[in-house]
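Missing here is one protein chain; the remaining ones are kept as they sit in the complex.
Coming up: subunit A.
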Amino acid sequence: MVGVKMAAAAAASIRERQTVALKRMLNFNVPHVKNSTGEPVWKVLIYDRFGQDIISPLLSVKELRDMGITLHLLLHSDRDPIPDVPAVYFVMPTEENIDRMCQDLRNQLYESYYLNFISAISRGKLEDIANAALAASAVTQVAKVFDQYLNFITLEDDMFVLCNQNKELVSYRAINRPDITDTEMETVMDTIVDSLFCFFVTLGAVPIIRCSRGTAAEMVAVKLDKKLRENLRDARNSLFTGDTLGAGQFSFQRPLLVLVDRNIDLATPLHHTWTYQALVHDVLDFHLNRVNLEESSGVENSPAGARPKRKNKKSYDLTPVDKFWQKHKGSPFPEVAESVQQELESYRAQEDEVKRLKSIMGLEGEDEGAISMLSDNTAKLTSAVSSLPELLEKKRLIDLHTNVATAVLEHIKARKLDVYFEYEEKIMSKTTLDKSLLDIISDPDAGTPEDKMRLFLIYYISAQQAPSEADLEQYKKALTDAGCNLNPLQYIKQWKAFAKMASAPTSYGSTTTKPMGLLSRVMNTGSQFVMEGVKNLVLKQQNLPVTRILDNLMEMKSNPETDDYRYFDPKMLRGNDSSVPRNKNPFQEAIVFVVGGGNYIEYQNLVDYIKGKQGKHILYGCSELFNATQFIKQLSQLGQK
């Protein structure tokens, strides 16, 4: 029983773990007990942009208040002295930040200082701070100095990205551009490894690492193995023993870390998608769990004539508290639309109930036989009143999702994204195509130039044989006529030539999508989600390349694609180079990390895959998160000569 419990705890979400770590930090580095009575100590939180990105998806302002943070400020802003309040710092140990912190110490801004570094600080910089503290006679005020090892951003229970602020440094382009020097590559790899290391410290487990050969993933694997190994050997300072680990260390099963390179599958980041979260990321401005919408309000009447529509910007946070989001973020869009409709109806029913009670209560004084109804109604009223906050929350969510889904639907209709989705699915699964590619590209109504470029690139990537010169010229002309920039194609050509040379082409599995015909799914007249003309496509489970690789490695299946993967076990005394895994049992827990960038489509595919497997957990991480627009931009830069 103990083993099972521990194993379950080890599978606790990364979000929970990071939140716990943050709360502990905010509680002056003492473990935070949830239901502690008494007022929390009031304090100030100082962070840099890295810290802000890490905290914002995890803790809302209200939660910060609950922890006693009255004021939260950016490190590099003008801050007034608040001499009787302790300050908690959460920053990266860079030169600039250290200088600013020393300056703070000299200026005697706060009562006491709790310094927390997102990733490990070097000895030299630590000495700088010590010197500054000494010079300012503030040594006693520096209460605690901690390395937090939290240098990664958790977006979901089971999804994380490395960084946001300096993501150009570790972008797909940075890793794959030809003019990179050895030292630059080392820096990029070190950045990635540092974050991954922090991730495993927070997770509290030492993984078994598998990676493909000859790619950036291999370089990351080698360095990560080395770093983990060094840390484990260092008996005094090992981060993987002791109480910071918690239950993880007793888990019988160690997790599997699969490191893959973005280059094994370039079609998925370009794919037009059909699930809610991925769609929001693709068509709207969705960033660190926050979506920004532009809503155009009606035309305003003014004496001078009609003013142009003013666009209101609204932003919503899509959080774990949002039950609708949690339930439907992986659902196909028509299902989402339907569910919003259902929620709206049930909300309206409840609202009507409350209104009815209100009116009954209003009439009560006039009615004589009302007293007998009173107790009945009181009960009803009580329940109505107590459910009011819930009801309000529900209303808020419905509004939110109505707005978001409407915005998404507008995009789908305007760009005919359903057509693209269906076509691409067919291309990727190598079923016969009913419409010619050229037709879609030349169609002026269907999609933006970027959509067409995406479609063509997927076609080119998935094709067993490159199209003939003449065909290619034809396509190129059609694309240029449609307004596309051909630079991404240039890069993909090079990539394909190399991929062909190096290994066999990837296949995307064989499956079919079942369109329910061009049925106009008008749900009811009151519905805002008139999906008329939009195909109600149902996603059939198919495994993307990354999922397939994970499946092979996790279930210890033999497959030519993955048999050659390297094997690293940092806990083994002598590192050997064999690719023969010593562990023969399937893994219960796995972390998939894509070096070079990932996206929600892959994430959703993994989530769907693991749903069917009892007791298994997957975490998905990537060095950066991009949608197709951002990815095309990078490809375009790479394709420029």
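Basically, a contact is a pair of C-beta atoms (placed from the backbone, for glycine too) under 8 Å apart; a residue touches a chain by one contact, two chains touch by 3 or more; residues count from 1.
Keep in mind that, in the parts below, contacts and distances are computed from a predicted model.
Trainee: Identify the UniProt protein name of the omitted chain, choosing among "Response regulatory domain-containing protein", "Pyruvate dehydrogenase E1 component subunit alpha", "Synaptobrevin homolog YKT6" or "Proteasome subunit beta".
Mentor: "Synaptobrevin homolog YKT6"
Trainee: Using the definition of touch stated at the top, determine which of A:Lys144, A:Arg177 or A:Lys380 touches the missing chain.
Mentor: Final answer for the missing-chain contact: A:Arg177.
Trainee: Determine which one of A:Ala216, A:Val404 or A:Ile461 touches the chain that has been left out.
Mentor: Touching the chain that is not displayed is residue A:Ala216.
Trainee: With respect to the chain omitted from the figure, which of A:Val41, A:Leu433 or A:Ala497 is a touching residue?
Mentor: A:Ala497
Trainee: Write the list of subunit A residues that the hidden chain touches.
Mentor: 175-180, 185, 214-216, 219, 261, 497-498, 501-502
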